[in-house]
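One protein chain omitted, others in place.
A, B, C, D and E label the chains in the order they appear, each numbered from 1.
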Amino acid sequence: MRRALLIGRFQPFHRGHLEALTAISREFDRVVVGIGSAQESHTLKNPFTAGERYLMIEAALEEAGITNVALLPIPDMNRNAVWVSHVTSLVPPFDVFFTNNPLPRTLFEEKGYKVQPIPFVSRSEYEGTTIRSQMLQGGPWEERVPPATAAVIRKLGGPERLRVLAGNDRA
Amino acid sequence: MRRALLIGRFQPFHRGHLEALTAISREFDRVVVGIGSAQESHTLKNPFTAGERYLMIEAALEEAGITNVALLPIPDMNRNAVWVSHVTSLVPPFDVFFTNNPLPRTLFEEKGYKVQPIPFVSRSEYEGTTIRSQMLQGGPWEERVPPATAAVIRKLGGPERLRVLAGNDRA
Amino acid sequence: MRRALLIGRFQPFHRGHLEALTAISREFDRVVVGIGSAQESHTLKNPFTAGERYLMIEAALEEAGITNVALLPIPDMNRNAVWVSHVTSLVPPFDVFFTNNPLPRTLFEEKGYKVQPIPFVSRSEYEGTTIRSQMLQGGPWEERVPPATAAVIRKLGGPERLRVLAGNDRA
Amino acid sequence: MRRALLIGRFQPFHRGHLEALTAISREFDRVVVGIGSAQESHTLKNPFTAGERYLMIEAALEEAGITNVALLPIPDMNRNAVWVSHVTSLVPPFDVFFTNNPLPRTLFEEKGYKVQPIPFVSRSEYEGTTIRSQMLQGGPWEERVPPATAAVIRKLGGPERLRVLAGNDRA
Amino acid sequence: MRRALLIGRFQPFHRGHLEALTAISREFDRVVVGIGSAQESHTLKNPFTAGERYLMIEAALEEAGITNVALLPIPDMNRNAVWVSHVTSLVPPFDVFFTNNPLPRTLFEEKGYKVQPIPFVSRSEYEGTTIRSQMLQGGPWEERVPPATAAVIRKLGGPERLRVLAGNDRA
Partner (left out) sequence: MRRALLIGRFQPFHRGHLEALTAISREFDRVVVGIGSAQESHTLKNPFTAGERYLMIEAALEEAGITNVALLPIPDMNRNAVWVSHVTSLVPPFDVFFTNNPLPRTLFEEKGYKVQPIPFVSRSEYEGTTIRSQMLQGGPWEERVPPATAAVIRKLGGPERLRVLAGNDRA
């Protein structure tokens, strides 16, 4: 059985993520999706809890008929030298680690793992930033996420939460 | 959609756990199984990593034909007063929390969650202790776990790891 | 008995804070003041330890004849999803949480607490920034804090500490 | 102004503690009482949150007419070499540290602080253990705590919580 | 250049440790000695700080004329799955890891490192326990440690500290 691992923050899950998962889920028997920075929530950069992000991705996968993907929260470790051991102790063994970001790619490659670029998604973080910005300012964020995800985000009051957080000065 | 949450350490996953999941998975649309103390491994009490426990449970669920269970690692928080918030931020919303242990029951009930006893399993921790003890001493542990789980444990070298750890004096 | 909770960093405690406490202390039997980010000190943003901030506030309350306020250090939790549980486990029960900042307001409201704006103080953080900046540059910071607080800050060598820290490049 | 510091876990606050505070509060202008292991709760050894312990002590002090005592939560640091710096950064300056326990006495004395034994209370931890044991088994625990504290504990359901926790096997 | 790594708690450093280092230092160009549980001190099991243990070992090495050993504090990680990555990020690369304890042996072997038993020392932890016990009870602990180490321990007041700690009931 061949398994792929892909880690993202999914703040929020968007169409680029779904395209990538669609492609990878066809190539592999199982895909483990790590919901990264799982401990983060209620900030402009990380508005949604890991549980909320789980809902968004689960809904999109169902809508797309993808059934071989497992979602796992992965809290940050904040220590690059042990991050790979941290992740690999939390997930089942995998054959390929998918990422387009240089730091995780370097860390996994240094430990001898096979790393491949995520298809279709060049730089998903930029997309996430754009979508959060549109949520905040009333832009057409819904076009950029799968319909089922949009429904979850609306139900969670995502744009309202972002607008509240944008006014935050606690610190 | 009705969802149940059940958290255990699953060191290892055993027949009692499987019976409980079989029953709960019939009653609910989805069951979230939290792999507790996810950060622990390589001790006599917690020999297996969260990823290894994932493999054990996944194999047993497939063998049993159960398809509506999701497995999520839940690291400890070591602070009872915030444990419920910790858990609920990592998992999707749920209708019932299943446990037979008094501490999690109390903590969830104090926060207003609905808690029910796990059917079929009275005190799974006692069972876990017995199985680990049998692994260590060469007893018939395999009878107590689902066949597919036994195969995963053998492949992981579970009894060997326990015997090595039993000789440990670092601390 | 009605109790209010108000949390701030008080870097330093200023006249706006005192006006607010004066008003709230008349309305409630007891006021709990949480000294937030209690673990922080010796930075430009958080120059004073929690113990030093305790001295500043205690002196101002005595000067103002306010006797129903208790001061409690509240360390940060750095995890928004559990922050409310963290705070509420450290303080006695309260009827109203006072804040003008969106993040704590949202977090407490999401958990069902009653939240009210702090009277007289619109955005105390801006005021704190201004005062620290004046301390650093020799401006008239003393006018902005209660006289008894100014005396404590002078005795602690507050402006000198800030000037030293402004030269810091360790990191 | 002379200030004393006394730290205890107060699980629960008992008559020995009150006698000690009565004596110390007469000798000093102010007494700071640190509620130690503030992050602990819901265990057999530490059943009550810091906030709940605050209520117990506050009630007893009011009943006794003691008005110069301040209560502050002190979380554990779990590193003896930095514990004194941790504590002293959270509390206002003090003249004498009161303790009957050898570890804190040693740690504070090594850093040059003046340490005195707590009057009237020889080994308060033993007393705490006895009281918790009586709560658990239905013994006459109420005689050992101030009446106002007993009322708080009853209202919090202290004995019930201990009995529930005594059945715990999560770990 | 061939380098060896050896990690111990050295509470305290004793003759068995010195014999082992003497032998290993002849076989390797450099020996890195990790002072484990570096964050611990002032307990019966870990009475001495990492800095104090540094002094003990440094003195013994000088007395023995060993010049190719480097001493490094290694704090605990409390997570077995990442412990090897933690250690290897703090020390220079090494050819052989020396240990007689099963847990570190297993962890390093699982990651593919070469592990050898420490010569002359079968179970150093037992020896450490005996020496601490003799310090506490006035036994002939000095015979069991190198003379220069004994001098350091006496100067640090080691036996006195242990006797004070033995009376501790804070917790």
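Here, a residue touches a chain if its C-beta (ideal position, glycine included) is under 8 Å from a C-beta of that chain, and two chains touch if they have at least 3 such contacts.
Since the model is a prediction, treat every value here as computed from it, not as a measurement.
For the omitted chain, the shown partners it touches in the full complex are A, C, D, E.
From the set A:107, A:135 or A:165, the residue in touch with the chain omitted from the display is A:107, counting the whole complex.
Across A:23, A:44, A:66 or A:81, the residue that sits in touch with the chain not pictured is A:81.
Checked against the hidden chain, the listed residues E:25, E:49 or E:106 yield one contact partner: E:49.
Among the residues E:91, E:136, E:151 or E:164, only E:91 touches the chain that is left out of the figure. Interface residues of subunit D with the unshown chain, by the touch rule above, are 77, 79, 81-82, 84-86, 88-89.
For subunit E, the residues in touch with the chain missing from this view are 38-39, 41, 49-52, 54-55, 58, 70-73, 75, 88-93. For subunit C, the residues in touch with the chain missing from this view are 39-43, 49, 161, 164-171.
The definition used in the following text is that only the chains that are shown with their structure count from here on.
With chains reduced to the mean position of their C-alpha atoms, the one farthest from subunit B is C.
Between C-D and D-E, more C-beta contact pairs join the chains of C-D.
Subunit B and subunit D, compared by their mean Cα positions, are separated by 37 Å. Centroids of subunit A and subunit B (each the mean of its C-alpha atoms) stand 26 Å apart. Contact with two or more other chains is made by residues 79, 81 of subunit E. Viewed as a network of touching protein chains, the structure does not reduce to a path, ring, star or complete graph. Every pair of chains meeting the contact definition is listed here: A-B, A-C, A-E, B-C, B-D, B-E, C-D, D-E.
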